[in-house]
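Apart from one protein chain that is not included, each protein chain of the complex appears where it belongs.
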Amino acid sequence: MSAGANQPEFSPNTFTMDGIEIPFKDGQTLMDAALAAGVYIPHLCHHPGLTPHGSCKLCMVDIGSGRASSCTTPAVAGQQVSNNTPALNEARRTLTQMLFIEGNHLCPSCEKTGNCTLQAMAYHLGMLEGHFPQFFQRREVDASHSTVMLDRDRCILCELCVRASREVDGKNVFAVAGRGITARLIVNSPSGKLADSDLEIDDLAAHICPVGAILIKAHAYEIPIGWRTFDLRQIDEIGPEKVIQARVGHTDD
Amino acid sequence: MTKIRIATTSLAGCFGCHTSFLDMDERLVELLEHVEFDRSPLNDIKHCGPCDIGLVEGGLCNADNVHVLREVRANCRVLVAVGACAINGGIPAMRNHFGLGACLEESYLNGIGVEDPQIPDDAELPLLLDKVHPIHEVVRVDYYLPGCPPSPEGFLSVLGDLLEGREPVLPKKLLHYD
Partner (left out) sequence: MNSVGRTERTEPLNVTVAGACAQSRHLLEVLCILQQQLLHLSDQTVCAVSEHLGLPVGQVESVVEFYSFLYKTPRGKYHILFSNCPSCGFRQDGRNLLHVLCDRLHVVAGETRADGLVSVDETSCIGMCDQGAALLVNGIPITRLDSVKIMRVAERVETEVALSDWPAEWFRVEDNIRRSGLLLKNGFAAGAGIRAALARGFDATLAEITRSGLRGRGGAGFSAGIKWALCREAQGTAHYVLCNADEGEPGTFKDRVLLHSHADAVFEGMTLCAAVIGAKQGFLYLRGEYRYLLPQLQTMLTHRREVGLLGNHILGQRGFDFDIEIVVGAGAYICGEESALIESLEGKRGVPRNRPPFPVTHGYLGQPTVVNNVETFAAAAHISLRSSAWFRAAGTEKSMGSKILSVSGDCSAPGIYEYPFGVTMRQVLDDCGARDVQAVQIGGPSGTLIGSAEFHRTLGFEDLPTGGSFMVFGHERDLLAMIVNFAHFFAHESCGFCTPCRVGTTLLKNGLDRIANGHGTQYDVDEMKRLGILVKQRSHCGLGQTAANSVLDCLHRFPHVFEQRLAQDSHEPCFDLDAALEEARRITHRDDAAAHLD
(Lines give C-alpha, C1' and ligand atoms only; values in the text may rest on other atoms or scores of the structure.)
Protein backbone atom coordinates (compact mmCIF):
# COMPACT_ATOMS: atom_id res chain seq x y z
CA MET A 1 0.00 0.00 0.00
CA SER A 2 2.97 2.31 -0.10
CA ALA A 3 2.66 5.08 -2.61
CA GLY A 4 6.30 4.80 -3.59
CA ALA A 5 5.87 1.35 -5.11
CA ASN A 6 3.75 2.41 -8.01
CA GLN A 7 4.40 5.97 -8.99
CA PRO A 8 1.89 7.13 -11.60
CA GLU A 9 3.27 8.84 -14.70
CA PHE A 10 4.07 12.46 -14.07
CA SER A 11 2.02 14.87 -16.06
CA PRO A 12 2.34 18.62 -15.73
CA ASN A 13 -1.08 19.05 -14.20
CA THR A 14 -1.79 21.64 -11.59
CA PHE A 15 -4.73 23.14 -9.80
CA THR A 16 -4.79 26.01 -7.37
CA MET A 17 -5.73 25.83 -3.73
CA ASP A 18 -6.29 29.13 -1.97
CA GLY A 19 -4.29 30.66 -4.77
CA ILE A 20 -1.31 28.30 -4.42
CA GLU A 21 -0.50 26.16 -7.42
CA ILE A 22 -0.47 22.47 -6.58
CA PRO A 23 0.83 19.81 -8.96
CA PHE A 24 -0.90 16.45 -9.21
CA LYS A 25 -0.44 13.13 -10.89
CA ASP A 26 -3.21 11.51 -12.86
CA GLY A 27 -5.60 9.69 -10.60
CA GLN A 28 -4.66 11.65 -7.49
CA THR A 29 -7.35 13.14 -5.33
CA LEU A 30 -7.24 16.74 -4.17
CA MET A 31 -6.24 15.46 -0.73
CA ASP A 32 -3.37 13.31 -2.02
CA ALA A 33 -2.02 16.13 -4.11
CA ALA A 34 -2.35 18.72 -1.37
CA LEU A 35 -0.70 16.56 1.28
CA ALA A 36 2.10 15.68 -1.14
CA ALA A 37 2.63 19.40 -1.68
CA GLY A 38 2.71 19.98 2.07
CA VAL A 39 -0.65 21.74 2.17
CA TYR A 40 -2.87 20.67 5.04
CA ILE A 41 -6.54 19.96 4.47
CA PRO A 42 -8.31 19.03 7.71
CA HIS A 43 -9.28 15.36 7.68
CA LEU A 44 -10.35 12.67 10.11
CA CYS A 45 -11.43 9.65 8.06
CA HIS A 46 -8.59 9.79 5.56
CA HIS A 47 -5.34 7.89 5.78
CA PRO A 48 -2.91 7.66 2.89
CA GLY A 49 -2.84 4.16 1.50
CA LEU A 50 -6.33 3.21 2.59
CA THR A 51 -9.32 3.50 0.28
CA PRO A 52 -10.74 7.00 0.66
CA HIS A 53 -13.97 6.98 2.61
CA GLY A 54 -15.49 10.44 2.43
CA SER A 55 -17.59 10.24 5.56
CA CYS A 56 -16.33 12.76 8.12
CA LYS A 57 -16.60 15.68 5.68
CA LEU A 58 -13.91 17.65 7.48
CA CYS A 59 -12.00 17.77 4.19
CA MET A 60 -14.74 19.65 2.42
CA VAL A 61 -13.57 22.26 -0.03
CA ASP A 62 -15.22 24.59 -2.49
CA ILE A 63 -14.42 24.28 -6.17
CA GLY A 64 -15.70 27.37 -7.90
CA SER A 65 -19.35 27.42 -6.91
CA GLY A 66 -19.38 23.67 -6.28
CA ARG A 67 -18.52 21.67 -3.19
CA ALA A 68 -16.57 18.47 -2.72
CA SER A 69 -14.87 16.17 -0.28
CA SER A 70 -11.21 16.49 -1.17
CA CYS A 71 -10.32 12.96 -0.09
CA THR A 72 -12.59 11.41 -2.73
CA THR A 73 -12.53 13.98 -5.49
CA PRO A 74 -10.06 13.47 -8.32
CA ALA A 75 -7.91 16.50 -9.04
CA VAL A 76 -8.61 18.17 -12.36
CA ALA A 77 -6.23 20.55 -14.08
CA GLY A 78 -7.04 24.20 -13.67
CA GLN A 79 -9.50 23.74 -10.81
CA GLN A 80 -9.70 26.61 -8.36
CA VAL A 81 -10.12 25.15 -4.93
CA SER A 82 -10.80 27.00 -1.67
CA ASN A 83 -9.69 25.21 1.46
CA ASN A 84 -8.45 27.34 4.31
CA THR A 85 -11.23 29.93 4.38
CA PRO A 86 -13.09 31.28 7.42
CA ALA A 87 -16.41 29.94 6.13
CA LEU A 88 -15.09 26.43 5.53
CA ASN A 89 -13.31 26.37 8.85
CA GLU A 90 -16.45 27.47 10.61
CA ALA A 91 -18.40 24.69 8.96
CA ARG A 92 -15.64 22.27 9.92
CA ARG A 93 -15.85 23.47 13.49
CA THR A 94 -19.56 22.77 13.51
CA LEU A 95 -18.97 19.25 12.18
CA THR A 96 -16.34 18.70 14.87
CA GLN A 97 -18.82 19.87 17.49
CA MET A 98 -21.33 17.39 16.07
CA LEU A 99 -18.81 14.58 16.53
CA PHE A 100 -18.14 15.65 20.10
CA ILE A 101 -21.76 15.82 21.22
CA GLU A 102 -22.88 12.69 19.41
CA GLY A 103 -20.41 10.61 21.42
CA ASN A 104 -19.17 10.98 24.95
CA HIS A 105 -15.92 12.86 24.73
CA LEU A 106 -14.88 13.51 28.28
CA CYS A 107 -11.27 14.27 27.46
CA PRO A 108 -9.97 14.53 31.04
CA SER A 109 -10.88 10.88 31.54
CA CYS A 110 -9.62 9.67 28.19
CA GLU A 111 -6.30 7.92 27.74
CA LYS A 112 -5.99 9.33 24.25
CA THR A 113 -5.99 12.93 25.33
CA GLY A 114 -3.12 14.79 23.76
CA ASN A 115 -2.69 12.14 21.10
CA CYS A 116 -6.20 12.42 19.76
CA THR A 117 -6.84 13.65 16.23
CA LEU A 118 -10.39 14.73 16.97
CA GLN A 119 -9.26 16.78 19.92
CA ALA A 120 -6.38 18.25 17.94
CA MET A 121 -8.80 19.08 15.14
CA ALA A 122 -10.99 20.88 17.64
CA TYR A 123 -7.96 22.85 18.87
CA HIS A 124 -6.97 23.64 15.32
CA LEU A 125 -10.43 24.97 14.57
CA GLY A 126 -10.60 26.96 17.79
CA MET A 127 -13.50 24.99 19.20
CA LEU A 128 -14.17 25.97 22.81
CA GLU A 129 -17.32 23.98 23.45
CA GLY A 130 -19.62 21.34 21.99
CA HIS A 131 -22.24 23.99 21.37
CA PHE A 132 -25.15 21.60 20.80
CA PRO A 133 -26.96 19.70 23.54
CA GLN A 134 -25.11 16.50 24.37
CA PHE A 135 -26.76 13.31 23.09
CA PHE A 136 -25.32 11.26 25.97
CA GLN A 137 -25.83 8.05 24.04
CA ARG A 138 -25.04 4.91 25.96
CA ARG A 139 -22.62 2.76 24.05
CA GLU A 140 -21.05 -0.53 24.88
CA VAL A 141 -17.47 -0.92 26.09
CA ASP A 142 -15.59 -4.06 25.09
CA ALA A 143 -12.66 -4.88 27.35
CA SER A 144 -12.64 -8.59 26.55
CA HIS A 145 -9.42 -8.64 24.54
CA SER A 146 -6.16 -9.20 26.37
CA THR A 147 -4.29 -6.26 24.88
CA VAL A 148 -6.75 -4.06 22.99
CA MET A 149 -9.83 -2.34 24.23
CA LEU A 150 -12.80 -0.77 22.49
CA ASP A 151 -14.71 2.12 24.03
CA ARG A 152 -17.48 2.97 21.61
CA ASP A 153 -18.33 6.16 23.50
CA ARG A 154 -15.55 7.86 21.59
CA CYS A 155 -15.97 6.21 18.20
CA ILE A 156 -16.55 8.71 15.40
CA LEU A 157 -17.42 6.05 12.79
CA CYS A 158 -14.52 7.02 10.55
CA GLU A 159 -14.09 3.33 9.62
CA LEU A 160 -10.30 3.65 9.55
CA CYS A 161 -10.12 0.48 11.65
CA VAL A 162 -12.57 -1.25 9.31
CA ARG A 163 -10.46 -0.44 6.28
CA ALA A 164 -7.09 -1.03 7.94
CA SER A 165 -8.19 -4.48 9.00
CA ARG A 166 -9.45 -5.43 5.57
CA GLU A 167 -6.94 -3.69 3.37
CA VAL A 168 -3.69 -3.90 5.31
CA ASP A 169 -4.06 -6.59 7.96
CA GLY A 170 -5.86 -8.97 5.59
CA LYS A 171 -8.52 -9.58 8.22
CA ASN A 172 -12.03 -8.34 8.71
CA VAL A 173 -12.28 -7.51 12.37
CA PHE A 174 -14.58 -4.49 12.31
CA ALA A 175 -17.79 -3.37 10.62
CA VAL A 176 -20.42 -0.71 11.11
CA ALA A 177 -23.95 -1.84 11.84
CA GLY A 178 -27.25 -0.05 12.09
CA ARG A 179 -28.09 3.28 10.60
CA GLY A 180 -28.46 6.96 11.34
CA ILE A 181 -27.59 8.17 14.77
CA THR A 182 -27.74 4.60 16.12
CA ALA A 183 -25.04 3.34 13.75
CA ARG A 184 -22.30 1.64 15.74
CA LEU A 185 -19.01 -0.12 15.35
CA ILE A 186 -19.30 -3.89 15.67
CA VAL A 187 -16.75 -6.66 15.91
CA ASN A 188 -16.95 -9.41 13.38
CA SER A 189 -16.95 -12.39 15.70
CA PRO A 190 -19.70 -14.79 16.77
CA SER A 191 -19.97 -13.25 20.23
CA GLY A 192 -19.43 -9.74 18.92
CA LYS A 193 -16.51 -9.47 21.34
CA LEU A 194 -12.97 -8.47 20.48
CA ALA A 195 -11.56 -11.43 22.42
CA ASP A 196 -13.20 -13.77 19.91
CA SER A 197 -11.89 -11.90 16.89
CA ASP A 198 -8.52 -12.44 15.27
CA LEU A 199 -7.32 -8.93 16.12
CA GLU A 200 -3.70 -8.89 17.22
CA ILE A 201 -1.68 -6.15 18.82
CA ASP A 202 0.51 -5.67 15.77
CA ASP A 203 -2.42 -5.09 13.43
CA LEU A 204 -2.70 -1.65 11.95
CA ALA A 205 -6.37 -1.76 12.94
CA ALA A 206 -5.35 -1.79 16.59
CA HIS A 207 -3.38 1.44 16.19
CA ILE A 208 -5.09 3.49 13.54
CA CYS A 209 -8.01 4.80 15.57
CA PRO A 210 -7.76 8.59 15.52
CA VAL A 211 -9.59 8.86 18.83
CA GLY A 212 -9.67 6.98 22.09
CA ALA A 213 -12.06 4.28 20.90
CA ILE A 214 -9.52 1.55 20.17
CA LEU A 215 -6.78 1.64 22.76
CA ILE A 216 -3.80 -0.52 23.57
CA LYS A 217 -4.09 -1.63 27.15
CA ALA A 218 -1.48 -0.89 29.78
CA HIS A 219 0.45 1.75 27.83
CA ALA A 220 -1.82 4.72 28.34
CA TYR A 221 0.29 6.93 30.54
CA GLU A 222 3.79 6.16 29.36
CA ILE A 223 3.93 9.67 28.01
CA PRO A 224 2.52 12.14 30.53
CA ILE A 225 -0.25 14.56 29.64
CA GLY A 226 1.30 17.79 28.52
CA TRP A 227 4.06 16.02 26.56
CA ARG A 228 1.95 14.24 24.02
CA THR A 229 1.89 14.67 20.27
CA PHE A 230 -0.60 17.49 20.06
CA ASP A 231 0.54 19.11 23.27
CA LEU A 232 3.72 19.91 21.43
CA ARG A 233 2.49 20.52 17.90
CA GLN A 234 -0.58 21.61 16.00
CA ILE A 235 -2.34 19.09 13.85
CA ASP A 236 -1.57 20.99 10.67
CA GLU A 237 2.13 20.72 11.41
CA ILE A 238 1.99 16.96 11.53
CA GLY A 239 -0.45 14.75 9.68
CA PRO A 240 -2.14 12.36 12.10
CA GLU A 241 -1.12 9.47 9.85
CA LYS A 242 2.50 10.26 10.66
CA VAL A 243 1.73 9.73 14.31
CA ILE A 244 0.32 6.30 13.65
CA GLN A 245 3.10 5.40 11.31
CA ALA A 246 5.64 6.41 13.89
CA ARG A 247 3.90 4.26 16.43
CA VAL A 248 3.62 1.05 14.42
CA GLY A 249 6.68 1.52 12.29
CA HIS A 250 4.66 1.77 9.10
CA THR A 251 6.31 4.17 6.74
CA ASP A 252 5.09 5.85 3.65
CA ASP A 253 7.68 6.82 1.06
CA MET B 1 -12.20 53.71 39.48
CA THR B 2 -14.97 51.22 40.18
CA LYS B 3 -13.89 47.65 40.19
CA ILE B 4 -15.27 44.90 38.02
CA ARG B 5 -17.43 42.65 40.17
CA ILE B 6 -16.99 38.92 39.76
CA ALA B 7 -19.01 36.03 41.13
CA THR B 8 -17.71 32.48 41.03
CA THR B 9 -19.31 29.20 41.94
CA SER B 10 -18.61 25.51 41.76
CA LEU B 11 -21.53 23.24 40.78
CA ALA B 12 -20.88 19.60 39.95
CA GLY B 13 -17.14 20.09 39.82
CA CYS B 14 -14.15 19.36 42.01
CA PHE B 15 -13.00 22.89 42.87
CA GLY B 16 -10.03 22.18 40.63
CA CYS B 17 -10.88 25.17 38.47
CA HIS B 18 -11.01 27.42 41.51
CA THR B 19 -7.73 26.01 42.72
CA SER B 20 -6.16 26.65 39.35
CA PHE B 21 -7.53 30.19 39.48
CA LEU B 22 -5.72 30.73 42.75
CA ASP B 23 -2.62 29.25 41.15
CA MET B 24 -2.05 32.57 39.47
CA ASP B 25 -0.24 33.39 42.69
CA GLU B 26 1.15 36.92 42.85
CA ARG B 27 -0.72 37.88 39.70
CA LEU B 28 -3.82 37.69 41.86
CA VAL B 29 -2.70 40.76 43.73
CA GLU B 30 -2.53 42.74 40.54
CA LEU B 31 -5.87 41.37 39.42
CA LEU B 32 -7.48 42.45 42.66
CA GLU B 33 -6.65 46.04 41.81
CA HIS B 34 -9.20 45.74 39.03
CA VAL B 35 -11.73 43.26 40.35
CA GLU B 36 -13.65 42.47 43.49
CA PHE B 37 -15.53 39.32 44.38
CA ASP B 38 -19.21 38.84 45.00
CA ARG B 39 -20.61 35.41 45.75
CA SER B 40 -17.72 32.97 45.69
CA PRO B 41 -16.39 29.98 47.60
CA LEU B 42 -13.24 32.08 47.94
CA ASN B 43 -14.93 34.51 50.34
CA ASP B 44 -17.88 32.38 51.41
CA ILE B 45 -20.53 34.90 50.32
CA LYS B 46 -23.59 32.70 49.80
CA HIS B 47 -25.75 34.71 47.43
CA CYS B 48 -25.14 36.73 44.39
CA GLY B 49 -25.75 40.44 43.87
CA PRO B 50 -25.47 42.27 40.56
CA CYS B 51 -22.15 41.45 38.95
CA ASP B 52 -20.22 42.04 35.78
CA ILE B 53 -18.79 38.58 35.33
CA GLY B 54 -19.81 35.15 36.58
CA LEU B 55 -17.37 32.26 36.45
CA VAL B 56 -19.09 28.90 36.73
CA GLU B 57 -17.17 25.73 37.42
CA GLY B 58 -18.94 22.36 37.20
CA GLY B 59 -21.95 20.96 35.44
CA LEU B 60 -25.47 20.31 36.67
CA CYS B 61 -26.04 17.14 38.62
CA ASN B 62 -28.86 18.15 40.94
CA ALA B 63 -31.70 20.60 41.53
CA ASP B 64 -29.58 22.82 43.73
CA ASN B 65 -27.02 23.27 40.93
CA VAL B 66 -29.84 24.55 38.75
CA HIS B 67 -31.00 27.09 41.34
CA VAL B 68 -27.48 28.38 41.92
CA LEU B 69 -26.76 28.58 38.21
CA ARG B 70 -29.93 30.54 37.60
CA GLU B 71 -29.12 32.95 40.38
CA VAL B 72 -25.65 33.57 39.01
CA ARG B 73 -26.94 33.94 35.48
CA ALA B 74 -29.63 36.38 36.56
CA ASN B 75 -27.08 38.60 38.31
CA CYS B 76 -24.15 38.54 35.91
CA ARG B 77 -23.85 40.51 32.72
CA VAL B 78 -21.36 38.05 31.31
CA LEU B 79 -21.34 34.38 32.20
CA VAL B 80 -18.29 32.22 31.54
CA ALA B 81 -18.44 28.43 31.65
CA VAL B 82 -15.15 27.40 33.17
CA GLY B 83 -13.63 23.96 32.77
CA ALA B 84 -14.59 20.66 31.21
CA CYS B 85 -17.45 19.92 33.63
CA ALA B 86 -19.29 23.18 33.03
CA ILE B 87 -18.75 22.83 29.31
CA ASN B 88 -19.75 19.22 28.67
CA GLY B 89 -20.41 17.59 32.01
CA GLY B 90 -16.86 16.39 32.45
CA ILE B 91 -15.94 13.63 34.87
CA PRO B 92 -19.29 13.71 36.75
CA ALA B 93 -21.01 13.04 33.43
CA MET B 94 -19.34 9.64 33.34
CA ARG B 95 -22.29 8.53 35.43
CA ASN B 96 -24.53 9.16 32.42
CA HIS B 97 -23.29 5.86 31.07
CA PHE B 98 -25.48 4.24 33.72
CA GLY B 99 -29.01 4.87 34.92
CA LEU B 100 -29.45 7.02 38.02
CA GLY B 101 -31.02 4.07 39.83
CA ALA B 102 -28.00 1.91 39.11
CA CYS B 103 -25.65 4.64 40.34
CA LEU B 104 -27.55 5.09 43.61
CA GLU B 105 -27.82 1.38 44.20
CA GLU B 106 -24.12 0.91 43.64
CA SER B 107 -23.27 3.79 45.98
CA TYR B 108 -25.75 3.22 48.78
CA LEU B 109 -26.97 -0.38 48.60
CA ASN B 110 -24.61 -2.80 46.92
CA GLY B 111 -21.25 -1.07 46.95
CA ILE B 112 -18.26 -2.42 48.79
CA GLY B 113 -18.16 -1.36 52.42
CA VAL B 114 -21.72 -0.04 52.59
CA GLU B 115 -23.16 -0.21 56.08
CA ASP B 116 -26.84 0.29 56.80
CA PRO B 117 -27.76 0.27 53.12
CA GLN B 118 -30.39 2.83 52.17
CA ILE B 119 -30.74 5.46 49.49
CA PRO B 120 -30.83 8.88 51.19
CA ASP B 121 -34.24 10.51 50.87
CA ASP B 122 -33.92 13.45 53.26
CA ALA B 123 -35.81 16.49 51.98
CA GLU B 124 -32.76 18.60 52.87
CA LEU B 125 -30.75 16.92 50.16
CA PRO B 126 -30.89 18.28 46.63
CA LEU B 127 -32.51 15.77 44.32
CA LEU B 128 -30.33 14.36 41.54
CA LEU B 129 -31.03 14.93 37.85
CA ASP B 130 -31.21 11.74 35.84
CA LYS B 131 -28.17 12.87 33.89
CA VAL B 132 -25.36 15.37 34.46
CA HIS B 133 -25.65 18.25 31.99
CA PRO B 134 -23.41 21.07 30.83
CA ILE B 135 -24.58 24.48 31.99
CA HIS B 136 -25.30 25.91 28.54
CA GLU B 137 -28.18 23.46 28.28
CA VAL B 138 -30.03 25.40 30.96
CA VAL B 139 -28.87 29.03 30.78
CA ARG B 140 -27.29 31.23 28.15
CA VAL B 141 -23.51 31.14 28.36
CA ASP B 142 -21.47 33.96 26.91
CA TYR B 143 -17.96 32.53 26.89
CA TYR B 144 -16.21 29.26 27.47
CA LEU B 145 -12.85 28.60 29.09
CA PRO B 146 -12.04 24.92 28.56
CA GLY B 147 -9.49 22.83 30.40
CA CYS B 148 -9.46 20.35 33.24
CA PRO B 149 -8.63 22.65 34.84
CA PRO B 150 -7.99 25.74 32.72
CA SER B 151 -4.54 27.13 33.45
CA PRO B 152 -4.12 30.34 35.45
CA GLU B 153 -2.96 31.90 32.18
CA GLY B 154 -6.29 30.88 30.68
CA PHE B 155 -8.18 32.73 33.41
CA LEU B 156 -5.94 35.75 33.04
CA SER B 157 -6.39 35.75 29.30
CA VAL B 158 -10.18 35.69 29.41
CA LEU B 159 -10.45 38.12 32.31
CA GLY B 160 -7.86 40.40 30.73
CA ASP B 161 -9.88 40.56 27.53
CA LEU B 162 -13.10 41.20 29.42
CA LEU B 163 -11.53 43.88 31.61
CA GLU B 164 -10.35 45.66 28.52
CA GLY B 165 -13.79 45.39 26.98
CA ARG B 166 -12.70 42.95 24.25
CA GLU B 167 -14.32 39.72 23.08
CA PRO B 168 -12.28 37.04 24.80
CA VAL B 169 -10.12 35.12 22.36
CA LEU B 170 -8.21 32.27 23.91
CA PRO B 171 -4.74 31.96 22.37
CA LYS B 172 -4.28 28.57 20.71
CA LYS B 173 -1.48 27.56 23.03
CA LEU B 174 -3.84 27.91 26.01
CA LEU B 175 -6.57 25.83 24.40
CA HIS B 176 -6.72 22.34 25.82
CA TYR B 177 -9.43 20.08 27.16
CA ASP B 178 -7.39 18.14 29.68
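Chains here go by letter, A and B, matching the order in which they are written, and residues are numbered from 1 within each.
By definition in this document, a contact is a pair of C-beta atoms (placed from the backbone, for glycine too) under 8 Å apart; a residue touches a chain by one contact, two chains touch by 3 or more.
These numbers were taken from a predicted model, which means no experiment stands behind them.
Novice: From the list A:I63, A:A143, A:A175 or A:I238, which touches the chain that is not on show?
Specialist: Once the missing chain is taken into account, the touching residue is A:A175.
Novice: Mind pulling the subunit A residues that touch the left-out chain?
Specialist: Residue positions of subunit A that touch the missing chain: 52-58, 60, 67, 69, 72, 74, 91, 94-95, 98-99, 101-102, 132-133, 135, 156-157, 172, 174-184, 186-192.
Novice: Spell out the interface residues on subunit B facing the chain that's missing from view.
Specialist: With respect to the unshown chain, the touching residues of subunit B are 63, 66, 99-101, 104, 119-121, 123, 126-131, 133, 137-140.
Here, only the chains that are shown with their structure count from here on.
Novice: Go ahead and note the Å separation of the Cα centroids belonging to subunit A and subunit B.
Specialist: 33
Novice: Could you please specify the touching residues of subunit A with respect to subunit B in the complex?
Specialist: Per the stated touch rule, the residues are 100-101, 104-110, 113-114, 119, 122-123, 126, 128-131, 133-134, 136, 138, 153, 225, 231, 234.
Novice: Show me the residue ranges of subunit B that touch subunit A in the complex, using the header's touch definition.
Specialist: Those in contact with subunit A are residues 81, 84, 87-91, 93-94, 96-97, 131, 133-134, 136-137, 141, 143-146, 148, 170, 172, 175-178.
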